[in-house]
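Below, a portion of the complex is reproduced, with chain positions unchanged.
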Amino acid sequence: MARKLVVKRGRKAGSEPGTLIHLGTPRAEQPAIRVIEYDQHEISDRLIETAGDYRVSKGKHVAWLNVDGVHQVEVVEAVGQAFNLHPLVMEDILSVDQRPKVEDYDGYLYLVLRILRYDEATREVQSEQLSLILGDHFVLSLQELPSDLFDGVRSRLEDGRQIRSMPADYLAYALLDAVVDHYFLTLEALGDEIEALEDELIDRPEPATLKRIHHYKREMLMFRKAVWPLREVLSRLSRDESPLISAETQVFLRDVYDHTIHVMDTIDTLRELLVGMLDLYLSSVSNRMNEVMKVLTIIATVFMPLTFIAGVYGMNFEFMPELGWRWGYPAVLLLMLGVSAALLFTFRRRGWI
Amino acid sequence: MARKLVVKRGRKAGSEPGTLIHLGTPRAEQPAIRVIEYDQHEISDRLIETAGDYRVSKGKHVAWLNVDGVHQVEVVEAVGQAFNLHPLVMEDILSVDQRPKVEDYDGYLYLVLRILRYDEATREVQSEQLSLILGDHFVLSLQELPSDLFDGVRSRLEDGRQIRSMPADYLAYALLDAVVDHYFLTLEALGDEIEALEDELIDRPEPATLKRIHHYKREMLMFRKAVWPLREVLSRLSRDESPLISAETQVFLRDVYDHTIHVMDTIDTLRELLVGMLDLYLSSVSNRMNEVMKVLTIIATVFMPLTFIAGVYGMNFEFMPELGWRWGYPAVLLLMLGVSAALLFTFRRRGWI
């Protein structure tokens, strides 16, 4: 289990607020900046080199600037300057272990979300930070890694006129919705494996099962930690009066909020299921120990008296009249048979066999 | 355990909100649409082919349109168009794993409920989605499967004049009440089996008992998940001021709310009982292991010294004077008797026998 539950923030401790240091895994590629601008009639889609090149074209256009990779401080800094962001916002974009939150700044909203992916190979949930900034006519989205998460939104922008006729807040909603919908995919993968593990547990529990239960409990713990604060974020967005979010979009945000509650519900259900599975596993172990003990006890109880009888007639006393009897040997064999029969009968009556 | 705790929503991820895709089990039959219209004086009851055929006859009539089966997207779409429903509502009707909720749209209320049935054969709780839409003069109800759940309401509509003199919100209440009343039937079936299992557990605990406890915990988990959000829904309905719900009906909704609290209470009681049963089971296992161990220890403690004594006199030393004694054999037998008696006496004093 290589992933850390406690993300290193230490290297920042003591520095000035607003100091821009990237806290995630360092990477080499140049972050891609993609700008999509549209109105109801037309749409443009291009890559730019640095955010400094971008000029906010105010007017009826909605601009969506997406940055894949926040590991280069300069890139984020340029974005911040181009859109006049608060130093704390830039700091948070770079500190990629933030909890989901929404903050109301002058002229824009700053949202932090966690993108969760399930890595089938390592059976681990990968958590990535997505920063969303919603302004009057623009949306900024900054992810840690390139991904196809927003491909659906992009193709809807290209195809459909409907989404292009909506203001920027609707675009922000569409991105939020894509992230939350992705949670269902991740949960589904996890849920399938957990339910498969449950079947396995009922059929043939093994010590390795236990470690896997522990592993999934850990993953669910992490999942929960990433989704839980999102509830409050969406609840606030769909209720508060912000000039940046229209009442029409709030209806849609309420829908995303419902989905988030649904995700939380499912997480809690899976967690309770895992706890139940642990109980079941421990009980199975006890049960099997009981079985083993019974076998041992039956064997010992049957053979110890028999061995003792054989031992008695193996003694070398000179005066043991039975030894000279003609039917002594068969009689002892019969006695042994009788003793075992009596013992086995007792066991059966007690329900041990 | 074939049923999934995590319902597949994956195939929808990334699609546009309001996209109409049915997320439940696909089925073949043509969904039946039944329209009942009534006022205090007369009542009509007919089946129509598609909702497009239906014309809202405004006026003093109350119309109740019931759809059995939401697996055909066209059918739901036609209903949506006929009653001018929001795209998100139609999407939710088709996504049959919604949590119970109430949403206030312009001109109508949208309610999601879960119908819970107990399948005696598989010992599983089947959960089905019921969508209710309450408008000014109409009620729409959309279920996944045909059922006799609303037969009581239908016969009251046919017989009694009282219910026919009430507005549409009272009909919605009557349907809600039928759903919640059905929870009691389901809980009763579950409760009976759980209490029978408890008796069985106290009389003769078996490994299979454990698996059944786990099974019922899982079912109660699912039951709780389906009923819990309904509390809030009913609390809101019976308190909020909505022009669609009269103060008179709110008194009745308060009653359904009470019933829901009662259901939750009983669920929690059964869950605590199951936890107690698990403890009891584990303790029984420990107790029986203790019994087995005692038997083993008594047998071993009695026969090991005896076998040892017999072993000593089975040695082949030339100079063992006891072997030549006339009463050596009986003396050794007496010694063995004495040793066993002493050991058994000790066990009795310790309370082991």
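Order of writing sets the labels: A and B. Residues in every chain begin at 1.
Rule of thumb we're sticking to: a residue touches a chain if its C-beta (ideal position, glycine included) is under 8 Å from a C-beta of that chain, and two chains touch if they have at least 3 such contacts.
Note that this is a predicted model, so its numbers are computed, not measured.
Here 2 copies are displayed; the structure file describes the full homo-oligomeric complex as 5 copies.
Assume only the chains that are shown with their structure count from here on.
If each chain is reduced to the centroid of its CA atoms, chain A and chain B end up 26 Å from each other. Across the complex, chain A is touched by residues 1, 4-6, 8-10, 12-17, 86, 88, 97-99, 101, 103, 204, 207, 210-211, 214, 217-218, 221-222, 225, 229, 278, 281-282, 285-286, 288-289, 292-293, 295-296, 299-300, 303-304, 306-307, 310-311, 313-316, 320, 322-329, 332-333 of chain B.
Of all residues in chain A, those touching chain B in their complex are 151-153, 156, 160, 163, 174, 177-178, 181-182, 184-185, 187-188, 190-192, 195, 198-199, 202, 251-252, 254-255, 258, 261-262, 265-266, 269-270, 272-273, 276, 279-280, 282-284, 286-287, 289-290, 293-294, 296-297, 300-301, 304-305, 307-308, 311-312, 314-320, 351-352.
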